[in-house]
Every structure is written in structure tokens, then in C-alpha cells.
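Structure record follows, encoded as C-alpha cells.
The other protein chains are all here in position, but one chain of the complex has been omitted.
Residue numbering begins at 1 within each chain, and the chains themselves are lettered A and B in the order written.
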Amino acid sequence: MTISPPATGTPALELRSIAKSFGSVVALSSGSLALHSGSIHALIGENGAGKSTIVKIIAGLYQRDTGDFELEGESVDFKSTAESKAAGIAVIYQEPTLFPDLSVTENIFMGRQPTLSLGRIDRKLMREQAVGLFSRLGVRIDPDRPTLGLSIADQQIIEIAKAISLEAKVLVMDEPTAALSGVEVERLFAVARSLRDEGRALLFISHRFDEVFDLCDTVTVMRDGEYISTDPIGDTSVDQLVRRMVGRDVTTLFPKEEATIGDPVLVVEGLNQPGIFHDVNFEVRSGEIVALAGLVGAGRSEIARAVFGVDSYAAGRVSINGRNVPRHNPAAAMTLGLALVPEDRRKQGLVLESSVAQNTTMAIRRSLSKVGLLFSNAENSAARIWASRLEVKTSALDTEVGTLSGGNQQKVVLAKWLATKPSVLIVDEPTRGIDVGTKAEVHRLLSQLAGEGLAILMISSELPEVLGMADRVLVVREGRITADIPRADATAESVMLAATHSQEATA
Amino acid sequence: MTSSNTATMAVARNYKDYGSALWKRIILTREGAVFAALILVIIIASVTVKHFAAPITATYLLLDIAPILLIALPMTLVIITGEIDLSVASTAALASVTLGTLHQAGMPLELAALVAIIVGALAGALNGFLITVVGLPSLAVTIGTLALYRGLAVGLLGTTAVTDFTEFWKDLAKSKIGGSAIPSVVILIAVLAVAFAILLHFTQFGRGIYAIGLSPEAARFSGVRVERTKFILFVMSGSVSALAGIFYTLRFSSARGDNQTGLELSVIAAVLLGGVSIFGGRGALHGVLAGVLLIGTLGSALRLASVTSDVINIITGTLLVASVVSTSVLAWIRSKRSRPGGKKPETAAATKS
Partner (left out) sequence: MTTQTTTTQSSFGTRVLHGAGNFAKARETGILIAFVLVVVAATVKNPNFLFSNDGFRDLLLTPSILLLVAVGQAVVIITRNVDLSVGSTLGLSAYLTGRLFIDFPGIPILAVFLIGILFGGLLGLVNGALVAFARVPALVITLGTLYIYRGINVWWTGSDRINASDMPKDFLALGTQQFFSIPVLTIIALVVLIAAGWYLRNQRGGRELYAIGSDPGAANLYGLKVTQRVLVAFVVCGALAGLAGVLYAARYGTINSQAGSGFELEAVGAAVIGGVAIFGGSGTVWGAAIGAFLLFTINRALPILGVQDFWQRAVVGVLIIGAIVLDRVLSLRQSRKLVEARDN
């Protein structure tokens, strides 16, 4: 099939002025999107821009509050994922949901296996069809093996095979390349292009501009829950898109104050975990904010977790103020003055069903105990102090932390760790999924803390944040540190270059 | 932060300790419901069932439920962390048999009892090892050790029973406090109950138990030693089960391999009835105590009213099913109140602190 010309006629899928709120949090105020057949359409925006909400509405997981949702001109309203699937929409998530114990073939055809007489499953035919699907996609996967242990890349291909066998007309790919290596990305793109050439409509959500420009023909920008623009890819540039995504002049947004930079507090030497990160060496000085930049999946969070002790490492040494931090022992690391604000706020940073008071004091319980006994008075007093210092908005200390907004939840996590009076603070994506106002508060806080002598290691996938806050930028690519860029030399280009091409690291 | 001091102080002053009034927090809870049911049953039984209000009823009631009360204490902590221990009755029997065998061989009773408790601790340690180090699911492991420990107990004694025990200890097991109707073993239970209550509700270790039950990952990220905590709990479970087995043996002057078969079910039923969630992360000891007393009182009252034990079992089973189904139904209603795919309205945390 030839490549069809872009953007004419009735869109395969169209969203107009979609709004969606959760309680008092507005996720989408005006989402719009027009997906045409034979097109690969990129959807970009910062975290919190509303992209994942749009995906979930398309998938049928959420129902929109207001706005129009049309498939090939007909209005639709999906109450469940089964309905959207039946209508020909397939969503491929970053973490595919397959049945680990069952074979690849069974996963593709579960619930719809071809049958013979007596309802017997026709395994031979099923296998042939699976093999046929894979050859159509130009990939090679063993159809008989269980899906357990398959790489994420292979699992995604299986999800795509499933979608094709369901005759999906619209395929949504949500950050599919996050966990893929270069070769696997190429394979995925070849598959995507062939699907496009068959006349299907693809929606590609990604943070990586080089991929967007490589693969897609149209790009839509969203910001803070609002639709901003749609352009053919040839009519725009990375700069223009970044400006629209951020919506303001990048450099003046995140002021990092001057601070006296002292001696190294955190020293990491030769950290190694086969398959995850290799030969990691760096140090963070007091008063310094060191950013750990790189693409999602480069291994930054894994390094942070290993340093803190949640994960183990095979070789290397971590020390704080010269004292060795025992490996795989968070409690010991905490005693030595290390704190980690983790990447996944809801699953790792907080116990969602516990109260604000409990969460805030979770890391300082020993110091609050007298003769081993811990009373809620002590917890409430301490919680009160720290929650107000961070201006957490809640009416009562026993409110369930899961009901707070994202920004307030992050403040509770920060309060919890600041209460331990650490010497080194590692923050992993400190402002992900947070509204703009709280973002600025968090940045001001980090800057202030650095000024007070704290050594901060900040992992961030948001370039503006990295460039604005960091004294130095360490770039990680595929588990290795490929660049150490001082503030003066750090630009979007130099960082992204080091993040995607290890050879041309500039210093 | 850099905002003005008055604003900071105003925000601080505005935090209430609790989102709802004290009486609501005490009465409108699962524990409150169980206590209410307990009081109701006691009142109704005292009025309608002959001899129920007699002191001797209380004596036998407490003697009968003493093992359940004892084992329910560590079992509560185990279930709150999201695990389960089905081997408790078998451990009790193993301890019982150890006591009998050693004593019969000439060892002084006190020493034999100590050894029996150590045996219980080791049994718990094996459970703990398989669950926290090897990483096996506790349901499967404790089904295996249920069979293994019971098998060892039966294997050691065969069909015989040891019935000869030091008079002093036998009498102590059955004795009462002063001139009252309350058996002396209640002192032991009270001491342990207070100890476990303090451990669960007033220590860092106890807070860690709730965190593990609600979110093992977040607990790990906050420095809680998940594996070590669980291991300790299983050792406690084994030790206390041994203690219960020793008490039972002394009370009935009989160490047998098949003592207390099925006890684990009574314990788990009482713990769940007492408001502990099978999913972990939720529950309190006073609720469990009320739950054990409720089942015991109900059983005692029904027995006195000449209702047979089978009906009592039917009622226990129905109570168990009803209590967990009602929790599920309530949760479903609450989830329907919030928007689909949305946040819950601001609610107070359910975890007791």
C-alpha cells in the first residue's frame, strides 16, 4: 500500500474540547485531537499536561465529563475497555499486561481461539495464525514459549500482534520506547510504519523529540490540560515545540540561588550491577545540586535505589562524609544521613491508606520514641511542624494521604525525608505530576536547602528543570555516566546529545 | 519555606489532630461493632439462658478460650502484615507432645516446658525462613508445616498419651485468682495481651507492621526491615502457640499428638471477626480480644441453652462470612460514591495508631 496523504477527510478518531476532573483536580480542561488513517500522530507535553488522561478516555477506562468523542464521525461513549476494544481501538502501554504463564500464541488469542468440532481449540491453526502475524510484522518471536521473562520490547510486539488480530483501526502507543534499546526501537518503528501503510491510525506519545521527528507525520502539543497546537512535523522544530510545551521562557523559571559549595558529602565509586548500571562514579558536594539526566529507562532510578539501599549492587562503594554506607540496607543509610524521595510517589513514597501524620513521621519514628514507646501525641506534634513547614494543604492530620492532590502528596514525602535532617537528599522526579504552583514551591525549597548546606542529587527527565536547578549535570545513558557538564556549559542540546549518543559527550 | 511567618503559623494552627469527633472514632468502627455485639450477647444470654450469669460459666468459658486468646495475639500481627499462619495448632500439639515426652523421660516439668517453647520458636523460625528468605507464600508454607508439625507430634507419641504431670502445675492451670471465678491463666493472657498491644500500637516496630500490610514497597523505601519483621512475627507465633499447647496439656493432664486439631481455624475466625482485614494493614488488638470473647461467649451461652456444638459451628462460620462480606460491601459502596476513575472524597485514615 502506498503512503496516503496526510490529514484529509473524516478523522478515524476525534476528540474535541474534552474536559475531565477528579474531585478538585482538573486533569483536562480542553483536550482535542484529530487522528487520521494512514498517519502516525505524536502527542507531546510535559508531565501533568493531560496526555495519559486522554489515553485513558480513548481506552474506555475513564469517561469524559464534557466534550465530543467520535470514531469515524460517529459519536461514542465507552463504558469499559472491552467496548473500546470492540470498536477497534488498541492501546499499547509501557507495561504490557500479558498472562505470564501462558504461551505467546495463547496470549494473542485468549478468549477468541479458533475452534474445531466440539469447541475444541484448533492449536495448529492458532499457531499458524500467530506465526503469520509475526511475519507480517517482520519480527521473530517463538509462539510456543510462555510470555514470562520476555523483554518489554517483545511483549509490546505481542500486544501489537493482538491488536492486529483484532483488526484494530486505531493504535495508541503510550511511551513505548521508554524501556527499549536502539535496535528494538528501530524494529518497533518499522512495525509502526507498516501499520500506517495499511491505513491504520497511530497515536504515538513520547518525550523523545528525535523519535517524534523520525517516526511521526503530525504533532499535537498539550500543556496543563489544554490543547495548544497541531502541526505537520515538517512545519515545526524542536525549539518551537519545547516553547509551546513549557509555555514560558525557560531560563528564568527555576532560580537556583547561589550557594557555597563545600566538600564532597556523597561519594559513589565503581558502582556496578550487571544488566542495570556499570562503573558509576560521581560525588555530590554540600550546597550543590547535581542533576542526573538522561532518557527514561537509562538506569537513573536504579542507581539511586542502589545507593540508598533498596536494591542491591554487585560491586562498588558508597560513602557519606567518608563513612561507608552498607549495601542493601536503607535503615543504615538513613542513619548515616541519606534520604531518598522515590520516583513513584504513590507506591514507593507514601502509604496511601495511612494518615498524613503517619506518613510524615514514618522515617523518624525512632527519634520520636521514648524508652521504645511511641505515642500519637509525639507523632502529631512532629507532623504538625513539618507539614506546616512545607505548607501541606489538609484539614486534619489523620486525613488519608491518598486523598490529597499530587502536589500535596509530594510535599508530604518531602516533609517525611526532611524531618530526618539528612546530609544528602536524593530526589527522583521531584515535580512529576504536580501543578505549576507547587512545582515552583518545590524548586524554591530545594534551592533553599542547598543554600543551607544540603547535598542534593536530583533525577529529572524535564530538561528545563535540569538546566535551571543544577550546578552540574551528570548524563546517564544505558546505565553509564557519559557526561559531567557544569552549569555554564549545560544546554538542552549538550544534555540531549550526551543522553542519546554516548560518543559525542561534551564537557 | 519563604512565605511569611504568620502564614506559616496560621497553617500550623489550622491542622486538626483528627478529622472527626472522638466518639465517632471510637464507636463507628469495626472494633466498636464487635464490642457492641459482645455486650449485646452477654446481656441477652444473661437474661435468657439459665446459669449463664453464674460465675462458674465464666470460669469454664475463659479456660476454654484461653488457648485461642493466646494464639490470636501474634496471629493478629501476622495477618496485619498480610501473611497467615495455619500451622499454629500443629505447633501447639508438637509442644504438648514435647512436654509430655520429656517429662515422662524424667525431665523436670519446668525445664521440659522451656524446651517445648523453644521447639515452638524453632517451628516458627522455619516458617519465617521459608517465607522471608526463600520467598514462598505463607499460605502454602503453613499448609505444609501444618501437616509436618502435626505429623511429628503424632509420630512421637503414636496413639498414646502422656497423662502424668506434676500436681502443682496441673492445679495451677486450673486454679482461679483468689476467691473469684477468674482462672489464673487470665493473668498470663492479660500480661501478654498488654505486651502485644504495646508492641503493635505504641512502638516503631508496630507502625512498621501496619506499613508492611498496607504497602510493603513504601515500607521498604522508608527503612522498615520487612523481612526481619515478618520473621520475628512468625517466631512469636510459634512460641505463643507452644505456650497455648502447654497450658492445654496441663489443664487436661493429657499430652496427645492430636490435641487441639482445628484450633487454627477458630483463631483465624476470631481474628477476622475482630476487625482485622485479611488483606492486611488494618485491625487492632482490642477488636480481636472482643472477637474471641464474642465467639467464646456465644458458644458458651448456646451450650448452656442445650444447643449442640454443630449449631455453634454454623453460627461461627456464618458470622465469619458475614463479617468479611459486609466489609467488602461497605468498601464497594464507598467506591461508588466517588466519581468513576476519580479520587475518593477526603476521608480519615482507617489505620489505628
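The rule is short, and it goes like this: contacts are C-beta pairs under 8 Å (C-beta built on N, C-alpha and C of every residue); 3 or more make two chains touch, one makes a residue touch a chain.
Small disclaimer: the values here were computed from a predicted structure and weren't measured.
Chemist: So which of A:I40, A:A298, A:I364 or A:A387 would be touching the chain we can't see?
Modeler: That would be A:A298, which touches the missing chain.
Chemist: One chain is left out of this view; which of A:Q129, A:S286 or A:Q348 touches it in the full complex?
Modeler: Residue touching the absent chain, from the options given: A:Q348.
Chemist: Using the touch definition up top, pick the residue from A:D174, A:D217 or A:D311 that touches the left-out chain.
Modeler: A:D311
Chemist: For the chain that got dropped from the picture, name the residues of chain A it touches.
Modeler: That gives, for chain A, the contact residues 80-82, 85, 94-95, 97-102, 106, 110-111, 113, 115, 119-121, 146, 148-149, 151-153, 178-181, 184, 274-276, 297-299, 302, 305, 310-312, 344, 347-348, 478-479.
Chemist: Across the whole complex, list the residues on chain B that are touched by the chain not included here.
Modeler: Residues of chain B in touch with the missing chain: 84, 130, 134-137, 139-141, 143-152, 154-155, 157-159, 216-217, 220, 226, 257, 265, 268-269, 272, 278-279, 308-318, 320-321, 324-325, 327-329, 332.
By definition in this document, only the chains that are shown with their structure count from here on.
Chemist: If you average the CA atoms of chain A and of chain B, how many Å lie between those two points?
Modeler: 42
Chemist: Over in the complex, which chain A residues touch chain B? Could you list them?
Modeler: Listed in rising order, the residues of chain A that touch chain B are 21-23, 25, 56, 61-63, 310, 330-331, 333-334, 340, 342, 347-355, 357-358, 362-363, 365-366, 369, 372-376, 379-380, 383-385, 387-391, 394-404, 416, 441, 444-445, 448.
Chemist: Which residues, counting only chain B, touch chain A once they are in their complex?
Modeler: It is residues 1-3, 8-9, 11-12, 14-19, 198, 202-204, 206-207, 210-211, 214-215, 217-225, 281, 338-351, 353 of chain B that touch chain A.
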